[in-house]
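Every protein chain but one is kept in place in this view of the complex.
Moving on to chain A:
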Amino acid sequence: MENLLEIRDLHVHFTTYAGVVQAVRGVNLSLARGEAVALVGESGCGKSITAQSIMRLLPSPQGKIVKGTINFAGQNLVKKSEREMEKIRGNEIGMIFQDPMTSLNPTMTTGNQIMEVLRRHSRMTRQEMTARAVEMLRLAGIHQPERRLRQYPYEFSGGMRQRVMIAMALACGPRLLIADEPTTALDVTIQAQIMELMQDLRQKLGTAVILITHDLAVVAGFARRVMVMYAGKIVESGTARELFRSPLHPYTRGLLGSVPRINDRARQPLTPIAGRPPDLLNPPPGCAFWPRCSEAMQVCARQEPAMVEAASGHSAACWLLHPQAQNRRRVG
């Protein structure tokens, strides 16, 4: 079956006073219908910019897709006009953001905000829209939805607002939901509730989900497939099971080594990654990770490694996977 979303060689540049920031540098990503994938990385790695590119919500005029295609259900989103995108956003692709405090309109009732989406994309009558809004709030686990519909965002807690955001994003039954750090601003017990809700709705409604997060642990329970981004590129991609058990890229290993294991009695010292991510104004030649990599070889500084499939469905962009580096890996 054809993939729902197919991103090929996406490049996004930002023009700033200091120069051109190469925020996304050749991202390839595919997503099947109803699938859940996670895009993981640290701040500035380009994960949110990738999401904004799909929605065509890049800050204008600074941000620009300079190369690549984004194929969504057979149409190239890069070529769409703003008018055409308006029909897709909220209708075929829904999005939820990190901060539910600032992404809701404080002067509108939650009911009106959900109905606004429906008014735009459907021909429902007012009664049908109200009924749909109530249904969505109930699906999102909000009690007494008829009453909550008439309330304003300030009357909701953080977790509840995120539920409203989810209800709104899914109101038109989109085929794809992009969740950009949906639980980062929430407490762990609320985070658990929201992640469970997203998983539950995904299964019920068959919506494909791209989860964007910096938190590897959140990913482990949610996505079947995980992609790790670094300096504007996907450096490793595989099933969650494979990626967590046998990470291929030194950066992924570094990320996993930076998080303490909750069951570790001996308190193994954390093995952080030295240094910090490169400046994407002047990305280094070769592999962007080599200045921080403890296993870097000469070739890493000169030439960029390509994505190599090391095991079925598990690939990484690292010179250590090159046949000639096999001996070196065993030594290291």
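Methods note: a contact is a pair of C-beta atoms (placed from the backbone, for glycine too) under 8 Å apart; a residue touches a chain by one contact, two chains touch by 3 or more; residues count from 1.
Assume contacts and distances are computed from a predicted model.
Chosen from "NADH ubiquinone oxidoreductase 20 kDa subunit", "Oligopeptide ABC transporter ATP-binding protein OppF", "AtuA-like ferredoxin-fold domain-containing protein" or "Transcriptional regulator", the protein name that UniProt gives for the omitted chain reads "Oligopeptide ABC transporter ATP-binding protein OppF". The missing chain, though absent from the display, is touched by one residue of A:Lys67, A:Arg138 or A:His214; that residue is A:His214.
Within the complete assembly, A:Gln191 is the residue of A:Gln191, A:Ser237 or A:Ser315 that touches the hidden chain. Within the set A:Leu149, A:Leu255 or A:Cys300, the residue that contacts the chain not displayed is A:Leu255. Within the whole complex, the absent chain has one touching residue among A:Lys87, A:Arg119, A:Arg241 or A:Arg302, and that is A:Arg241. The missing chain, though absent from the display, is touched by one residue of A:Gly46, A:Gly159 or A:Pro182; that residue is A:Gly159.
On the side of chain A, touch with the chain left out of the figure occurs at residues 42-43, 157-160, 187-193, 195-196, 214-221, 240-241, 244, 254-262, 264-265, 267, 269-274, 276.
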